[in-house]
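All protein chains but one are shown at their positions in the complex.
== subunit A ==
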């Protein structure tokens, strides 16, 4: 490990100060406030605050809406992660096999990541709009009547596609890098060892990609749980009837629309705990299983 020593005792602290200030003001302070508020009950105008202990949490887990939101979040998170990883891996495998113009494809495939999340939502909302959208028209040709404003399953598919799309770009980049770090001779050795392309993929390529895959699973889980608010907001707004009301959107709905600050704070703390727990479990798993 490289260590750098500063002669001036204050300089190093000054150098990290801007980042620390940003972290404290925009992350630690609000998070602390949320934890504090989750133990309080406050009226909608912020005039009275009462200390209520764990009442917010107790109420949460007895609320069928919240339990439903948890279930929706599980489906949504697994859906987004699975779609984003599988599509990205397929695209990466295709690019890895392409000798010519690989960089050009890569550039094109990375573009969606640069699109603002709200724009992504609006884009897919238009594509799937039951009245004017292209996709419902095409689906109607095969006899399916798409309407995500009425059908919960349609809405879930729409938000999963919208949320997964920009994430495909991100995963794709990592998969391409991962594939390129596998020596060609490994595949050749396996070919001589009598493994066909499919067998090679499952017994050689996929295991060698496992560090990349597990890293991406963690990142995608966190993304789907935390960072998908704009997509939901721009497409379904949690509807119909709460079918796409994932935890992070419910936090916003209850807190900023419903002004039930105590409950909203408790929800965000639970969400934070879930993500931390998942990440810890996954990193433990990575340490044990992925190394070779």
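Just so it is clear, contacts are C-beta pairs under 8 Å (C-beta built on N, C-alpha and C of every residue); 3 or more make two chains touch, one makes a residue touch a chain; residues count from 1.
Keep this in mind: contacts and distances are computed from a predicted model.
UniProt names the one chain left off this complex as which of "Y_X(10)_GDL-associated radical SAM protein", "NADH-quinone oxidoreductase", "Carbohydrate ABC transporter ATP-binding protein, CUT1 family" or "Formate dehydrogenase"?
Per the UniProt record, the undisplayed chain of the complex is "Carbohydrate ABC transporter ATP-binding protein, CUT1 family".
With the full complex in mind, choose from A:33, A:65 or A:188 the residue touching the hidden chain.
Residue touching the absent chain, from the options given: A:188.
From the list A:208, A:227 or A:272, pick the residue that touches the absent chain.
The single option touching the absent chain is A:208.
In the complete complex, which positions of subunit A touch the hidden chain?
183, 185-186, 188-196, 199, 203-204, 207-208, 210, 292
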